[in-house]
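Moving on, here comes chain A:
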Amino acid sequence: MLDTTLPRPGFVARFFRSLRLPLNDPFAVAGLAIYAIFILTAIFADAIAPYDPTEILYTPNYDLAADLRPGEDGFILGTTSLGRDIFSQIVYGTRSALLIGLTAAFMVALIGSIVGLVSGYFGGWVDALLMRLADVAFGIPFLPFVIVLAAFLEPSIWNVVIAMALVLWRDTGRVIRSQVLTLRSRSYVDAARVSGSSDFKIILRHIAPNILPLSFLYGSIAIGWAILTEASISFLGFGDPQSISWGYMLQDAFASQALAKQAYYWFVPPGVCIILVVSAGFFITRGYENLLFPKLGR
Partner candidate 1 sequence: MSHLKAMASRALQLALVLWAVVTILFLMFRLMPGNPMAAYIDPTFTVEQQEALMAQFGLDKPLWEQYLIYLGNLLQGELGQSFRYREPVAERLMTLLPNTLILTFSSLIVAYTFGILAGAYLAWRRGSVVENTAIPLVLTTRAMPEFWLGMVLLAVFSFWLGWFPAGGTRPAGASYDSLWALYTSREFLSYLALPALTLAIYSQGLPLLLMRSNMLDVMKEDFVTMARIKGLSNWSVVVRHAARNALLPVMTSFAIAVGYQLQGNVVVESVFSWPGLGRELVNAVSASDYPLAQGAFLMIAVVVILMNLIADLLYSLLDPRISHA
Partner candidate 2 sequence: MTETLLSVRDLKVSYQVGKGSIDAVDGASFDVPRGSIVGLVGESGCGKTTVARALTRVIADNASITGGQILFDGQDIAALPEREMNALRWRDIAFIPQSAMNSLDPVYTVEYQLNEVLRRRGGLGRRQARARCEELFEMVGIEAGRLGDYPHQFSGGMRQRVAIALALALNPKLVIADEPVTALDVIVQRQILDQLRELQSMLGISVILVTHDISVVAYVCDRTVVMYAGRIAEAGPMDAVLMEPSHPYTMGLRNAFPDLKGAASGVLTPIEGAPPNLAFPPPGCRFAPRCPFAVETCTTQQPALGMVAPDHRVSCHRADEAAKLRQEAARTETWLADA
């Protein structure tokens, strides 16, 4: 059933063209470059990081390598109070940040797009029900909801991702729905309907390709949100204890009196990394908006 309705070859090329990456905006290009660097770091983390991020290290004199300043004993960014290598933690933190960011963004975009498509295309009681659900999602305090879910369920990054997706689909869903409403009234959709195409086929062939850039736009907004949220959750101690994330590093630094010790080398780099990834997402998003809605921009 599915393979008969899937678009023909050339779909991949069409997909990338319909994403319409904003390549003429310098900030967006810088954003894409930052992403590329972090993605490469995440992939080659094992090769880049000199140590295991959770390994407790010792100095050549067999002392615990705790609270070393950057450069001391060859530790690029120094060590934590427990003798762990900060640079290696940063490198491995890239993995969980991107993993969380991308999966959450994918889920948000997917759920939001499906809800928007179904709601906008079919209308009626389905639409009314889904939009009331979106209202409820808007009424839920986002961060407290994620905290409670993350704390009650087993602490794992997937639970954080699920908790985020359960709330954040609302914005995407509403925007896609209104886009579908305008698309549905276009003449070629009418023509397809009159000529007997099934609803499923119309959605897949005529409507879905047109909302793809919007889904991507809202997905890229969600990446930043997800990374910031994960950092907050980990900072508050509800994160996955198995994985090293930037939020976890900040919690570790905060709890280990890094502020009083003035150990900027410890808590500044993770924050800067978060800012870089999230603002890279913002710049790509902004380039996208200027591309999709030229009148909003300059």
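Quick notes on this structure:
We adopt the following convention: contacts are C-beta pairs under 8 Å (C-beta built on N, C-alpha and C of every residue); 3 or more make two chains touch, one makes a residue touch a chain; residues count from 1.
Regarding candidate selection, all candidates are chains of the complex that A comes from, given by their letters.
These figures come from a predicted structure and were not determined experimentally.
Only one of 1 or 2 makes contact with chain A in this complex, and that is candidate 1.
Put simply, chain A touches candidate 1 in their complex at residues 27, 132, 135-136, 138-145, 147-149, 151-153, 224, 228, 231-232, 235-238, 247, 250, 253-254, 258-260, 262, 264, 267-268, 270-271, 274-275, 278-279, 281-283, 286, 296, 298.
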